[in-house]
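The structure is given below, and queries will be raised subsequently.
Only a single protein chain was left out; the remaining protein chains are all shown in position.
Up next is subunit A:
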């Protein structure tokens, strides 16, 4: 610390001499390679010695620290460190494991779920965790009213449960949730209105994390002020007093600058290794990288693919989050020639997907064979695959008897998604492949929002590039989102598939469910409503000396197991 300060004193005097002098110095600095080593890693102020602090670079500030109200990754990341749910996902995967519930059981009809709760857990405010607290939280969400029922306020509740105790908007469906009862001190029974096994996976979402009822009430968690037109959070719960059971507790939050959490020494499990966890929002990608290089942060998320190699070469650790997205080419089956299955198959054989991945995608990306990533259960190893085979494509076209091979092919411009870093570049390769086997491709580039999305999702685009990043580790969140209801996007409706997906959603036995989804994936890849082609693995970077971070496909990461060695 001391030596850093002294160096800084000198620096500032020099800086004050003026920009001209500074620029000259910069030129000199470029020559002297020796100054690099002693400076790297501690310019941000150095390590306090023993006071373990982990500083993580986020891409934005959280919105509010109340899982019930947020759906953005940065808010969820903080919620996950402070709060816990009944269940969570295994480290690095999507399988459901116990958290605040130690075991659970569904009734035979799939309507009643009984959770045995962990003993000896207390909230950060000292209140005991028990079945009453669990039911308090569920009833709170269920009874959301007014602005709380807006889809962008309680997004995940709506996604999973559909509606509320009293739906104020008639377009909302009946709630999946019916009631919660404390059937014992440490036993809570949740009743659903229809069987659903997505329910259990969804409980691992931060939206369903259990908060201290006393704190929720005291600090006005339900106070959303303003008018229906302009909702605003007026209570201080989500900004100053979020209170859960997690390994970290809330300390302070300076919006735009830093959010500080401290170790919960009364944690029921293994306490966190670091004493303090700081989230620093740095919106700009290159700025995040430089913050890591200069020691301002210990690690960050969303590493620019172009930076991965350079950081690795410089000795930083690159961790990869398992792929949880899928990029695909959509076929609109109401439009010829895409209504012909042989033409769709011909397209699948005509496209060199390996080439797209190696040309346009960061390292760690893979060719997708179906409409879900491999890390999600229900992934089928034995779906019909379509190897790159232009000969076979030409043959299929000939057999189909279709002569007009003109296709309007839509792609979004000026947008980058995790599953397609550069849509235009993808389009170019795909169009070339298609033209090589005889198609005439009409390129239609359109701005992502609203033109492109409107056209693709409403069925106005015969062929288009799109994709999906999952919200939670459940197959329903992938194939269910795409195909469970008839959607104008595909112009494809297979009643057998729809039944299968409905049945899979209602099935409460996990193994049986996985089989149903595997079967669904096989049907989908036979029918070929679209061609999945890419899954990407986003990268995180840490400085040497930071150990233990396990990337999770659903971004459910535990900072409590991370250790930090002081930067040298």
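FYI, a residue touches a chain if its C-beta (ideal position, glycine included) is under 8 Å from a C-beta of that chain, and two chains touch if they have at least 3 such contacts; residues count from 1.
Rule of thumb we're sticking to: contacts and distances are computed from a predicted model.
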Looking only at "Homoserine O-acetyltransferase", "Glycine cleavage system H protein", "Sulfhydrogenase subunit delta" or "ABC transporter permease", the name UniProt gives the absent chain is "ABC transporter permease"
Looking at the whole complex, which of A:143, A:290 or A:358 touches the chain that is not displayed? A:290
Of the residues A:145, A:252 or A:385, which one touches the chain left out of the display? A:252
Among A:105, A:119 or A:169, which one is in touch with the chain left out? A:169
Name, in rising order, the residues on subunit A that touch the hidden chain in the full complex. 4-5, 7-8, 10-12, 14-15, 18-20, 22, 25-26, 29-30, 35-36, 38-40, 42-45, 47-48, 51, 53, 55, 60-61, 63-64, 71, 147, 150-152, 155, 169, 171, 224, 226, 228-233, 251-252, 254-258, 260, 276, 278, 280-284, 286-288, 290-291, 293-297, 447-451, 453, 457, 468, 481
